[in-house]
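Just dropping this structure here.
Missing here: one protein chain of the complex. Every other protein chain is in place.
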Amino acid sequence: MKIKLFGAVAALLVAAAPVMAEYPEKDIQGVIQWGAGGSTDTVMRAVTPHAEPMLGAKVVMQNMTGGVGAIATKFVGAQEADGYTLLMGAENPQLYKVMGLGDSDYADFTPINVIARGVPLIVANNDAPFNTFKEMVEYVQAHPNEVKFGSTGPGGLPSVVTAMLTSEVELPVTFVPYDGDGPALTALQGGAIDVMPAVLGAAIEGVKAGRMKVIALVDSAENPALPGIAPITVDYPGYEKFLPWGPFFGIFVKNGTPDEAVSKLVGAYAEAVKNPDFVALIEGRGFSMLNLSGDEARAFLDKWQSVTSWLVYDAGIAKASPEEFGIPRP
Amino acid sequence: MDWTHFFMSWIDPQLLMLVALGTFAGIYVGAIPGLSVTMAVSILISFTFSWEMFDALSLMIGIYMGGVYGGSRTAILLNIPGAPSAIATALDGYPLAKKGLAGEAIGLSTTMSALGGLVGIVVLGIGAPAVSEFALRFQPRDYLLLAILGILLVGSLSGESLVKGIFAGALGLTIGCVGLDPLTAQERFTFGQIELWGGISFIAVMIGLFGVSEALMQLQHVDTAAVKQVIRRIVPEWRSVVKYLPLSLQSSAIGVIIGALPGTGGDIAALMAYDQAKRVTKNPETPFGEGAKEGLIAPEAANNAAVGGAFVPMLTLGIPGDAVTAIIIGAMFIHGLNPGPMLMIERPEMFWFILGALVLATFFMLVFGLTGIRLFVKIVELPRAVLFPLILLLSIVGAFAVNNSIIDVYFMLGFGVLGYFMKMYGYQVGPVILGVILSRLIDDNWRRAIISEQESLPRLFHGIFTSPLSAVLMIAVILVFVSNTPLWAWGKRRLSRGRS
Partner (left out) sequence: MHDPARRLPGEGVFSLLLTGISLFLFYQATQISGFEALSAPGSFPLFSTGCMVITSALVALRTLRLPHSEEHGWQAILPGFVIFMTVLMLFYALALKPVGFLPTSFVFLLIATKVMMRTSIARAALIAALSLILVYVVFRLVFSVLMPEGIVPERELISAMRRLLSGGAE
């Protein structure tokens, strides 16, 4: 108790760091792309304390928000490639090129760990006059532009999921933009919008409490967090070619970082994400654990970028063709 | 029994100490411009990672309550609001300090903050489910109307010239648009600079317009000694507490509702309460803006009431009421809880624990607020040559700390100089910050509202007049608007002439 209070006051003696001669020699800076309290922020702040003892250094995490993560990405890209600046981000940079948000993406960075993947699903207000994906499609087609879909801007998860849906069926709906899935799900419960494509983790508590209903699980397999909900591919096997798909969280360093530093970071975070408390947090929120690094992570990132870039391009919401950047069609 | 957790933080000495420590630290975090509660709480997440959840929550709740109150200290003593929610406090608090009544002003603001805080907690304790269902009913058009109601405050913040006030408000609205549009990722006023994509930090604008420009203003008189503060009375007389009770309850009610709405918080609540106080106070002892106690009480009661309000949607639905509760939700996830609609059913003890800790934090806020004022007041009596360089340094570090960006420092300095000239030439800086606070709220909800009605204005108005909530808000907007225009004064004159 005394120690705790003293710690709260002093704060500088927190990490009992073992003595190390080589990397890391000093505090590491972790730049989080999204704001405090968001899911990227929560995941990063939850996993990093487990990695610190193995690194033997403190990781000072800062939120650098804005420009759908582009500002943090640019900042880390401008720092020296010495392994002392980590980019803690989500999937967004993989779409920057086609969305016209700059010429940088994760190809300029070395993945330390691609931690987990979210599972998209489609939820609706309880009063919506449909209960399944099939019914929704029929209702929407019978009442064009009347159903309000929440969205989070071009390139956000709802726009990609909608692009995926419209590649198979016609969906004439009205999109009402929100600045995140949190506010949009709030609006869904208040009836301001009717349907929202969201990530399972953000919607699961509302679904469990019966405040919203699941219309479709956009995945190729049933999810343990939502037993009894059939994946969308059962009725619409056409979606199988895109799935599994979902937003992800990862930690990156700039290309050119010394191997010694990269391997130290990879080792520390690979252990940290296996921590039982962290696994419980990830799975409790309905994310699928990935824990990828090296070539596996690179392959995952490339596949994700190829599938998603072409989806948004074919749906007409991209500003540039993926072809211009040499992104192959899946 | 679940409700026994209410007293948990009162009985357990460790929790008691943590709440006390948090509240104490929060007062200083709130008082220093550039240190924000949001920042403190998000750092505490990694810091308290390995702690027991109750310990971590105790500290966070203390900091939250103390921090919202602490902003008033520097607002009263230096005319530099330590936090956005204390902007309205400076309007009448600083004139009181200039008269040497800082001790009395702090005593009154402390008491009223505590009272407001308690009202917020009581509403949270009794009516949380009902209030959150009410808050959910707000549609984009209702947020739009609420924000318009907010921007009409320009009328009472403009000082000598309404035109200059409107200009300042419009400038604030424009500043709030800078960056990538959050709804379409379209660049607005970015001039091709990626650094501007994130927009101009509202805290940097606030520190510049209030902190730096005020420091520069006061540098005009470097050699004059500071006003000697007479500290006769700190704890306000019972009589005056009773006298101001109706006003503080009314302000608290505004605070709870605005606080409970997701997307609006203590800063807007305090400004709206100030405006309301100005409207309902018929004959203030001192005119507003020159040290009216009503102008101090209303924002202080409202911003602390908003704390309880912000917990309402958070505890009942897992929806954050403001930035701080958003981070506390994150902390609860890390500690293995799932804040959401099921929290009250699965873990009701959490609700009671938070309620109890909030009451305790309010109590400590009152204790720490009313003691040590003498010491705090000494700060203003420091030589200006020591105080102002330090304030300027704090402003720079604080602006940098918001988003770890040097660009924010440049903006802060730019707005400092702009604010200086605005003050010299009779423009008020209050409307600018009001505009910045409300810009996103108006813009986003205007667009959501009109998109929902398929770009049709008649359909939007039809929607407004067929929903009781929207209609009430619309009527409020019309009334406030009319009462701010010359037409109203003319009508009143006619009326009184007719009677006599």
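We call the chains A and B, going by the order they appear; numbering starts again at 1 in every chain.
One rule holds for everything that comes next: a residue touches a chain if its C-beta (ideal position, glycine included) is under 8 Å from a C-beta of that chain, and two chains touch if they have at least 3 such contacts.
In this text the structure is predicted, and so the values were computed from the model without any measurement.
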Residue among A:Asp27, A:Glu240 or A:Glu260 touching the omitted chain: A:Asp27
Option touching the unshown chain, where B:Gln14, B:Ser161, B:Ser240 or B:Ser467 are the choices: B:Ser161
Residue of B:Leu173, B:Ala323 or B:Val380 in touch with the missing chain, whole complex considered: B:Leu173
Residue numbers in subunit B that touch the chain omitted from display: 32, 35, 39-40, 43, 160-161, 163-164, 166-167, 169-171, 173-174, 177, 181, 183-184, 186-189, 212, 215-216, 219-220, 222, 383-386, 388-390, 392-394, 396-397, 400-401, 404, 406, 409-410, 413, 416-417, 420-421, 423-426, 435, 439, 442-443, 446-447, 450-451, 455, 457
Residue numbers in subunit A that touch the chain omitted from display: 11-13, 15-19, 24-27, 29, 57-58, 60, 62, 84
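Everything below uses one rule, namely that only the chains that are shown with their structure count from here on.
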Inter-centroid spacing, subunit B versus subunit A (mean Cα positions, whole Å): 32
Subunit A to subunit B touching residues, read off their complex: 1, 4-5, 8-9, 11, 14, 31, 36-38, 41-42, 45-46, 48-49, 61-68, 70-71, 74, 99, 101-102, 145, 148, 153-155, 174-179, 182-183, 186-187, 189-193, 204-206, 208-209, 211, 277, 280-281, 284-285
Parts of subunit B lying in touch with subunit A, wherever the complex brings them together: 14, 17-18, 21, 38, 41-42, 45-47, 49-51, 55, 59, 136-140, 179-180, 182-185, 194-195, 197-199, 262-263, 313, 317-320, 323, 326-330, 333-334, 336, 338-343, 345, 403-405, 444, 447-448, 451-452, 454
